[in-house]
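Incomplete set of chains, arranged as in the complex.
Labels A and B are assigned to the chains in the order they are written; within every chain, residues are numbered from 1.
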Amino acid sequence: MRKKSRFWRLFSLTMLITGLLMLSTGIAHAQGNDEAIANLAQSIDTVWVLIAGFLVFFMQCGFGFLEAGFVRSKNVVNIMAENFLDTTMTTMGFWAAGFGIMFGSGNGLFGTEWFFLQGIPSEYAGLPFYAFFFFQFAFSAAASTIASGLMAERTDFRADLTYSFVVGLVIYPVVGHWVWGGDGWLAERGMLDFAGSTVVHLVGAFVGLAGTLVLGKRLDKEFGINTIRGHNIPLAAIGTFVLWLAWFGFNPGSTLGASDPNSIALIVLNTDFAATTGAITAIFLSYFHTKKWDVSMAFNGSLAGLVAITAPCAFVTPEASLIIGVIAGVLVYYGVGLMEILKIDDPVGAFPVHGVNGIFGTLSVGLFATDGGLFYGDGFSQLGTQALGVTATILFVFPTSLIMFRIIDAVIGLRVPPEVEKAGIDGFYHGAYSYPEFTSSYGLPTAKAVSPEAISMPSSKPTTGD
Amino acid sequence: MRKKSRFWRLFSLTMLITGLLMLSTGIAHAQGNDEAIANLAQSIDTVWVLIAGFLVFFMQCGFGFLEAGFVRSKNVVNIMAENFLDTTMTTMGFWAAGFGIMFGSGNGLFGTEWFFLQGIPSEYAGLPFYAFFFFQFAFSAAASTIASGLMAERTDFRADLTYSFVVGLVIYPVVGHWVWGGDGWLAERGMLDFAGSTVVHLVGAFVGLAGTLVLGKRLDKEFGINTIRGHNIPLAAIGTFVLWLAWFGFNPGSTLGASDPNSIALIVLNTDFAATTGAITAIFLSYFHTKKWDVSMAFNGSLAGLVAITAPCAFVTPEASLIIGVIAGVLVYYGVGLMEILKIDDPVGAFPVHGVNGIFGTLSVGLFATDGGLFYGDGFSQLGTQALGVTATILFVFPTSLIMFRIIDAVIGLRVPPEVEKAGIDGFYHGAYSYPEFTSSYGLPTAKAVSPEAISMPSSKPTTGD
C-alpha cells in the first residue's frame, strides 16, 4: 500500500509537472500565435492601404488626361505640366505643414504637430506611420488638381505652382482637420464624409471656382454655345477610365485597413454602382435634350456619381448608390448648363462634377445613410450636420482662395498675357508643342515655322481678362 | 503520513484546478485565434478578389483603346462611347437578372433567385457576397464589349446599348450558369473552363459574329486586301498593354481567394507565358509571309494567347502554356486571313482572337490538363466534355443572337444609314469629333467646317448593308 501510494504521488507529481510544462509551452505558443496574427493583420492592412494609395496616386494621371483631352492642343503641354507638377508641389506643402495641420493634435480648427514629419509615432490607426502618411499624401494631391481644371487654358504656370503649394500646405488640411482630424470640430459634431466628397472634392471645386472668377473667362469663350471643343476625345476617355479605376483605391482604401472585408466589398460595389448610373443618366439626358449621345456627358456623369458616392459609400446600400448615381447624373447635366447661364468659364466641367456633387454627396449621407438617414426615419439631425459641414467648408475655402488668388495675381500675375493665350501657352511658357509635327485648325505654330524663343516673354504683370 | 497524504491531495487538487483553468483559458484563447485566423483569411481573400476585380474592370479601358486604335478617326468617339456605355448597360442587365440566372439556384439551365440582388446571403464561396458579386459584375461587361469590336464602324448606338443590356441580362448568364452555376448541366458533366475561354470569350465572339453577319460589311471594306487601316497604333498598343495587365486579374482572380498561393502563382505564370509566345508566334508568321513585322499581329497574338490560356490556366504546366500560346498565335494569324476569305468584316480581328481561340482554349484543357488531358494519357473523356461545352454554347448563343439582332434591326435599326457611315458616326450621332482640330486624309469634317447639326438625323429605318 505504501509503495502504491508513493507511486501515485510520484506519478501525480510527474504528470502535473509535465502537464504544466506542456501547458506553459502551449500558452507561450498561443501567445506567439497572437503576435503572428497581429503581424499578419498589419501586413494585410498595410498592403491594402498602400495598393489603394497607388491607385489614388494614379488619379493624377486620370485628371491629367481628362483635362488634356478637354482643352485645345495649344495648351496640352501646359495642362500636362500642371497636373504633373501640381502633384509634386501640393505634396511638398502637405509634407511641410499640411499633414501636421490635418492629422496632428491641436485644437478643433487645426493640428500643431508632425510638421516635416518630425516627432511622429511609429504607428497610426494600427498602420505603419509611413503607410498612413503615404495614403494621405496621395490624397492631398487631388484637391489642387481639381482646381486646375476650372482654371485651364489661361493660368500662369508659376501661379499654378504657387497655389498648388498653398492648397496642400494649408487650405486642404484645415478642412481635413475639421472632418478627419481626431479633434476636429466637425468630426466632434458627427459629420460623416467617408472618403472626401467635402474634404477633397468640394475644397478643390471652390478653390477652382475662386480661381476662375479671379481669372475671368477665356478670350475665345462665348457662353451659351459650346464654342470650344476638347481636342482629343480618346485622351479624355483614358482619363475617365483611369479615374474610375483610381476611385477603387480612393473610397475603399479610406477604411485604412482590411479587417472588415464586408465593409470594403460594400464600398467597392457602391462606388461602381453610382458611377454606372451617373454615366447612363447623363448621356441619356443629353440624348433626350439634343438627340446626340454626348460622350463627354457620359464621362462627367460617371465622375459625378463617383464624387457623390465618396462621402456616403460606407453608410448606404447598393440600391441607394444606384439612386445617388442617377441624381448625380442629373445634377452634372444641368450643372454644366447652369455654368453657361452664370457665365462662369469652367473648361472641363469640373465644378458641376466636384462642386455640385461634392455638396450633394455630402448631404446624401444625411438622406440615405442606413443609420441616421432621413429616408430611414432618423430625422434631420445627420442631414443638418452634413449641411453645416458643407456650409462651413465653403465659407472657409472660397474667401480664403479669393484672397490667395488676388495676392498671387498681384505678386506673380495669375493670368497669361492675351497674346500668349491666343497663340497657346505651350510654346511661350514651356518651349514645346504637344504634337509638333501636326498642324491644328487653330493654326498652331509648328516647331519649324515659329520659334517660341522669337517672342519675348512678358515681364509686366499680365492683363487679367473679364 | 496523514498530513503528507492530505498535502498531496490538496496539492493535486489545486494543481489540477489551476491546470484546468489555464487549459480552458488556453483553449478559449486558441478559439479566439481560430476566429482571428478565419477573419484574416477572409480579409486576404477579399482584398485579392477585389483587386483582381479592379483589373477586370480596367479591361474595358483596354478593349476601348484597342478598338479605337483599329478603327478610323471618324468613328472613334462612337467606339469610345460604346465601350464606355456597354459596360454600364451590360452590368445593369447583369444586376437586374443576369447574376441571378448565372449563380442563383434553379435548374441545370438557369438560376431563378437573387434578381436585383434581392434575397442574397451574406457570403458566397467564403467571400463577402458583394465582393463576389463585384468580381462577377466586372466579368459580365467583357462579353458584350468583345462583340462591339466585330460590329465596329456601322452599328447604331441605340442598338448597341440595347444588345449590351440583353447580353448581360440573359445570353452571357445562361452559358455562365451551365458552366459556373452550382447546378449547371455542363458543370455536372465536368466541363472545365477556369476563367472563361468559353463563358466569356466564345460567347462574346459569337454574339459579335451574329452581329456582323446581320449588319453586313462596312461600305468601304474590300476583302482580300487590308483596305482599312487603324487610325492610331499607339492607342491600340495602350489597349493591348492594359488588356494583358487586366488578364492578371481575370485569370488568377477566378480562384476567388488566396488560400492556395501555389495555384495563383501557376495561373499568373501560365497567363504570361501564353501571351508571350502568342505575340512572338503571330509577328514572326507575319514576317515569314510578308517580310513585314506586323505589330497589330503581335497585339492580337498576345491576346489570342491570353484567351486560349483562360480556360486551362489552372490545370496545365508552364511548358504547356508556352505551347498553347504558340498554337494560339498560329490560329489568330491564319484566322484573320480566313475571315477575309469568308468575307466576314471583323474590323479589329475580334473573332480570330476570342472565337477561334475561345474554342481552342476550351479544348486545350482536354489536351494539356495534367489531370485528365489526352496528352497525359487520360484519354478522350475530358476532351469530349470540353467539345460538348463548346458546341452547346455556340448552338445556344449564335441563333439567339441572330434573333436578337433581327429584332433590334426591325425595332430600332441595327445599322447607321450609308451617309452617316461615309461621313463618320461621330458627328451625326454624338455631335463630336475625336480630334476636332485636325483633318484626316478621309476628309473628316472639322468642327468649324461642317456642323453636324446641319445634317438632319435619319428618322427612317436605316438600310442594312450586305
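Going forward, contacts are C-beta pairs under 8 Å (C-beta built on N, C-alpha and C of every residue); 3 or more make two chains touch, one makes a residue touch a chain.
Note that the structure is a prediction, hence the values are computed from the model and not measured.
Engineer: Since all chains share one sequence and 2 are shown, how many copies form the whole assembly?
Structural biologist: The entire assembly in this structure file is built from 3 identical chains.
Following the convention adopted for this analysis, only the chains that are shown with their structure count from here on.
Engineer: Would you kindly tell me how far, in whole Å, the mean C-alpha position of chain B lies from that of chain A?
Structural biologist: Centres of chain A and chain B (C-alpha means) sit 30 Å apart.
Engineer: Using the touch definition up top, name the residues of chain A that touch chain B in the complex.
Structural biologist: 5, 9, 12, 16, 19-20, 23, 26-27, 30, 33-34, 37, 40-41, 44, 47-48, 51, 55, 72-73, 229-234, 237-238, 240-242, 244-245, 248, 252, 258-259, 261-262, 264-266, 268-269, 272-273, 276-277, 279-280, 283, 290-296, 298-299, 302, 318-319, 438, 440-442, 444
Engineer: Quick check: in the complex, which residue numbers of chain B touch chain A?
Structural biologist: Residues in contact with chain A: 5, 8, 12, 15-16, 19, 22-23, 25-26, 29-30, 33, 36-37, 39-40, 42-47, 50-51, 53-54, 57-58, 60-61, 64-65, 68, 76-77, 80-81, 84-85, 87-89, 91-92, 95, 117, 122, 127-131, 133-134, 137, 157, 232, 235, 238, 429-439, 446-448, 452, 457.
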